[in-house]
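Structure, as structure tokens:
Missing here is one protein chain; the remaining ones are kept as they sit in the complex.
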Amino acid sequence: MPEQYSLEYTAVLIITIAGIGMVLAAFFASMILAPRSKSEAKQIPYECGIPPTGQFWAQLHLRYYIFAILFLIFDIEAIFLFPWAIIFRSSGAVIFYEMVLFIAILFFGLVYSWKKGALRWR
Amino acid sequence: MVKTNGDAKLTLKTEEVMVNIGPQHPSTHGVFRMRVTFDGEVVTELEPIFGYLHRGSEKLAEERTYTQVITLTDRLDYLASMSNNLAYVLAAEKLAGIQPPERAMYIRVIMAELMRIASHCMGLGFFINDLGALATPLMYMFREREKILDLFELVCGARITFSYMRIGGVSGDLPEEFMPALVKFINEMPGYIDEYEALLRENEILISRTKDIAILTAEKAINASVTGPMLRASGVPWDLRKSDPYEVYDRFDFDIPVGSTGDTYDRFLVRLEEMRESVLIVKQAMEQIPSGPFRALAPALIHPPVGEAYAHVEAPKGELGFYLVSDNSIAPYRCKIRAPSFINLTVLRDLIIGWKLADLVVIFGSFDINMGEVDR
Partner (left out) sequence: MDWFYELWPKLGEAFRGWLESALPDSIEGWVIYLVLGLLSMLVIVNLPIVGVMAMIYMERRLLGRFQNRLGPNRVGPFGILQPVADAIKIMTKEDIVPNGVDRIVFNIAPIVMLTPILLMFAVIPYGGDTFLTNLNVGILFIVAITAVDTIAIFMAGWSSNNKYALFGAMRAVAQLVSYEIPLLIAILGVVVITGTMNLNEIVAHQSSLPLILFQPLGFVIFFVAISAELNRSPFDLLEADSEIIAGFHTEYSGMKFGMFQLAEFAALMGYSAVIATLYLSGWEGPGLPGYLWLFVKVFFIFGIFVWTRATLPRLRIDQVMALAWKFLLPLSFLNVAITAVEVVVWENGLPEWLIPVNIVIGAGLVAIMHRGLNFQGQTRQVVPSGPERLAAINRPVGGGTE
């Protein structure tokens, strides 16, 4: 089995290389084909035709930290669920009810964060 | 940048960002510029800056004869040139004491109401476009606007800058083929408006994006001298066609649609309903239009007596007024334009602060301003 896996993922690796190669080739082609003329005005970052003001890499407050944490919790949970979904039929009732409990706890967590107002984008 | 407060609360330091929305922005309807300060996505400060399209229309008017000024008015609100023409010629007639014949007045009313339909089509279309509906309703509304422009092309040959109205009448009588075309259009139009309603009125995303957003109270609207659909959306039944009838508007039977809360959704609905009322007015005008001369006997170069006159009409965007002062020469001594788009912008900052970036665009779209008029 491991040999088969390595064979399958070799294809993935080759496609990755081919994909990067394709993008680079496209860049190269446009490098040859495209005209180039530098000018000061062209290099200004676009801000609706006005010379940009203020700082660029500002620390925007976009209120998604709580979502990021929730995402981590639920994403990991989903990854747990996938192997379970494949084997639960063959491995008895205990596994099934265990996972139902697991989902229920997480669902309760979602309801809790909802009631706490964490899901509101303020 | 994590630091601990006295309350032992963890906070991340964030900054406000100042962004220019405009003048080169897809949804500022021309070259309007807003300098907006954002805290995240929320608008905390807004400063409107305009003047990028300033052409000095008022000053130019002082160098032209009274008839030549009509071409300048075309270029104010270029989506509603007929209404601009009308407001100007009314002021000039008042100044010179010229009475246009009845037929001319009916023709002018028909033109002004058709113009209102076309202008509201554009206003609503771009408003929905700002909501992100990728031009589909806009294209539908362009279709109807095309038909109206075709009608205008029949009477005056132009499609944007008509200069159709003259002091004492209009430049030419209605051509023979105009009336059948108008009848056809007026019979079709209610169906199209129903189509817009079916597409938009109950759309859940549209409602959730506009309902209870940016409420303009009647009191605030009156204090800021907001006029037009924006004022009526706030529940004030103020329409110059009813409250100070000019031309022959007192002979028609029509309603003034008013909103209940003054939110963005009401501003959208009021415009939609006004299109229906305009169709009604045109229908009645078509039935009542008398035959006769289309223009009063007035010289091409008028020398109005020394004095001043102010005339206003209910343009699609609000009260459009022209204030003319004469020194008995062939050109106005002073021409002041009360541009509704410009004055409606007074409430812009108050309405937008506190809402999000996405709302900013939508609220601004619901104002339905035209930069040709704001900057004059």
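The chains carry the letters A and B, assigned in the order they are written, with residues numbered from 1 in each.
In this section, a contact is a pair of C-beta atoms (placed from the backbone, for glycine too) under 8 Å apart; a residue touches a chain by one contact, two chains touch by 3 or more.
Everything quoted here is computed from the prediction, not taken from an experiment.
Participant: If the full complex is used, which shown chains touch the chain that is missing here?
Facilitator: A, B
Participant: Applying the definition given at the start, please give the residues of chain A touching the unseen chain.
Facilitator: Those residues of chain A that touch the unshown chain are 8-9, 11-12, 14-16, 18-20, 22-24, 26-27, 29-31, 33-37, 42-48, 50-54, 56-58, 60, 62, 64, 67-68, 70-71, 74-75, 78, 81-82, 85-86, 88-89, 96, 100, 103, 106-107, 110, 114, 119-122.
Participant: By the contact criterion defined above, which parts of chain B meet the unshown chain? Give residue numbers in ascending order.
Facilitator: 16-17, 19, 25-27, 37, 39, 41-45, 47, 49, 128-136, 139-140, 143, 203-209, 211-213, 353-361
One rule holds for everything that comes next: only the chains that are shown with their structure count from here on.
Participant: Touching residues of chain B toward chain A in the complex: what are they?
Facilitator: Touching chain A: residues 1, 12-25, 33, 38-41 of chain B.
Participant: Which stretch or stretches of chain A touch chain B in the complex?
Facilitator: 47-50, 52-55, 58-63, 65
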